[in-house]
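For this depiction, one protein chain was excluded, whereas all remaining protein chains were kept in their positions.
Think of it as A and B in the order they're written, each chain with its own count starting at 1.
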Amino acid sequence: MSATRRTVRRAGAVGATLAGLALCVAVAVWALARPDADPVTAAMTHAVSTVREALDPLLPVRTEPDPDWTRLALEVADGDPHLGKTLIAEYGCGACHTIPGIPRAHGSVGPDLAGLRDQAYIAGVLPNRPGDLVRWLENPPRHSPETAMPDMGVSEAQAEHMAAYLYTLGRD
Amino acid sequence: MDSTLGIFGSQDTSNIAGHGAGETLWLTVIMSAAGVAIFLLVMVFIALAWRGRGGGRTWWIVGGGVVFPVVVIGALFVFSTFVLQSVAGPRPPAHVIEVTGKKFWWNVVYDPEGRAIRDANEVVLPLGEPVEIRLKSSDVIHSFWIPSIAGKMDMIPGRVNTLTVTATREGRFRGQCAEFCGLAHPLMAFEAVVIPPEEYEAFLADLEGDARDAVTPQERRGKEVFETSGCIACHRVAGISDARIGPDLTRLGQRAALGAGMWEMNTGNLAGWIADVGDMKPGAEMPSYNQLSGPDLRALVAWLESLT
Partner (left out) sequence: MSVTDTPTAYSGARKGEDKSFEGVWDTPPGIRKLSSVSHRVVGRRFIYTGFVFFLIAGVLALMVRTQLIVPGNTFLDLETYNQVFTMHGTLMMFLFAIPILEGFAVYLIPLMLGARDLVFPRLGQFGYYCYLFGGIIVLSSFLFDAAPDSGWFMYVPLTTQAHTPGLSADFWLIGITFAEIASVTAAVELIVAVLCARAPGMSLTKMPIFAWYILITAFMIAIGFPPLIIGSILLEAERLIGLPFFDPMLGGDPLLWQHLFWLFGHPEVYIIFLPAAGMVATMLPTFVGKPLFGYGFAVAAVVSMGFISFGLWAHHMFATGLPILSLSLFSAASTMVAVPTAIQVFCFIATLASGRPKLTTPMLFILGFLSIFVLGGLTGVMLASVPFNWQAHDSYFVVAHLHYVLIGGMVFPLIGAFYYWAPHFTGRMMSERLGRWVFGLMFVGFNTTFLLMHLTGMRGMPRRVATYAEGLGWDRLNMLSSIGSYILAAGIALFVFDFFRSRRHGPPAPRNPWGAGTLEWLYPPVTPGFNFHAIPQVESREPLWDQPRLLDQEAHEVEGVMRGIRDGRRETLGSDPVSGAPLYILRLPHPTWIPMIAAAGLAILFGATLASAYWLCAVGAAIALVAFTLWAWEPSDSGVTRDAGMGHELPVNLVDRRAHMHVALVGTMLVLMALFASLIFGLLYLWNIRPEAAETLTRPALLPAVAAVVLGLAVALFGQFTRRAAVADRFAGATVLSLVTALAALLSVAVLGLSLLPIDPWESALGATLWAIGGFVAFLLIVLAYWALFNAARRVSRRMGPGQSMPDFNLATFAKGVGLMVVVSGAFFIAGAMGGVG
């Protein structure tokens, strides 16, 4: 083996060791940080968006596909699914319903909400449309006096977010 | 009131809120640092040995195997004994709380030899005052642990263990059962609430009173459901029933968490709990009340929530 090759090999080994160490440190920081103040995720997100922006002019222009009418029909105006997800967890919906994506939500008191978007009616009383779902979430007993689902004091804005999340479920 | 659920560090030994946890954290930090240093030292030794430095010499074994450990261990033992004295040494308690571990929740009695004020699944401590916690069990062995406030102590049938804690910071902290106690062991938590000492007497006085009156028609209906559906056979609600099998519900609405610290206290969780407790907490002795009609269930939930 020539001296140069040996040097290259040694440099490679040192590089690999350093990269491994850096990976370990990054993973450790990620694991230990508070999830809401995590420098590694922030840095990664930042890096990804920077790269994407840099690459954007180089990528081929995507053609709009045919509009997905079902999706558009279930669009909740002003509803933020991410916020909805948090709210659903906070209001304890999982105590009665199985809801994908919500930790510990595997109740069987009420229906499984994974297939809500394909249902024709909400609780058998309201047509399954965004506005009606929001109204249902705000106060179920008003629409169905015999229901076991209580009024949980959800505001209209909150109900919009929750509905937005529920309509994202079951989509491929 | 927000519970400790989902709060980062609420059950962390380094998120100090008590005398015992604080003293112990020092010990932990110093021992860990020494441990890491010794570990690295041994690794350096191995690396040197690998390169044949020094040859095998008897003084390595005597020095590394006998003298060094004896010195380090001796120092550690002295340090640890001081901390032990500080943590567990006798301190006259200002208050006494009796906590009994049950499958799978905590029965709490304030001032057990005096007023015997009952509550469950939440332990309220006055800031800065030593509190003697008497630990009992009525079935299997549990262990009482609030990592942020103090180390753990077992609850053993037939024995009374005591743990004297002094809270050093206001706030809510999580505790959890630390001895495997059967099916729902992972679902047996509680909350420790540290309040200003000047509010403590008022808190106890309030806790001692009867349950709030039902005000709205729905709440009155809920109380009726409670009395007629069998709930009173197990649960105590001061002024209504005095059963001692399940947790005391007199101030249920005041607690921030439900099901022994496992769920946020809110309408949705409370309704789900009553309708299908077996799903939320397998192994709980409470049956699921899914025979209640929808409006009755909602009324019961509304009344229980009003018990603040």
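Observations on the structure shown:
Assume contacts are C-beta pairs under 8 Å (C-beta built on N, C-alpha and C of every residue); 3 or more make two chains touch, one makes a residue touch a chain.
Bear in mind that the values here come from a model prediction, so they are computed numbers and not experimental data.
Every shown chain that the unseen chain touches in the whole complex is listed here: A, B. Remark: the omitted chain is touched by one listed residue; of B:Glu179, B:Glu219, B:Asp248 or B:Asp296 this is B:Glu179.
Only one of the listed residues, B:Ala21, B:Ile97 or B:Ala275, touches the absent chain: B:Ala21. From the set B:Asp111, B:Glu132 or B:Asp154, the residue in touch with the chain omitted from the display is B:Asp154, counting the whole complex. Those residues of chain B that touch the chain absent from the view are 5-14, 20-21, 23-24, 27-28, 31-32, 35, 38-39, 42-43, 45-46, 48-50, 52-58, 60-61, 64-66, 68-70, 73, 76-77, 80-81, 83-84, 87-88, 103, 139-141, 143, 145, 147-148, 150-154, 156-159, 161-162, 174, 176-187, 189, 262, 282-283. Think of the hidden chain as still there; on chain A it touches residues 27, 30-32, 34-35, 103-104, 106.
Just so we're on the same page, only the chains that are shown with their structure count from here on.
Within the complex formed with chain B, the residues of chain A that make contact are 34-36, 90-96, 106-109, 141, 145-153.
The touching residues of chain B, counted against chain A in their complex, run 8-9, 263-264, 266-273, 275-276, 279-280, 290, 292-295, 297-298, 301-302.
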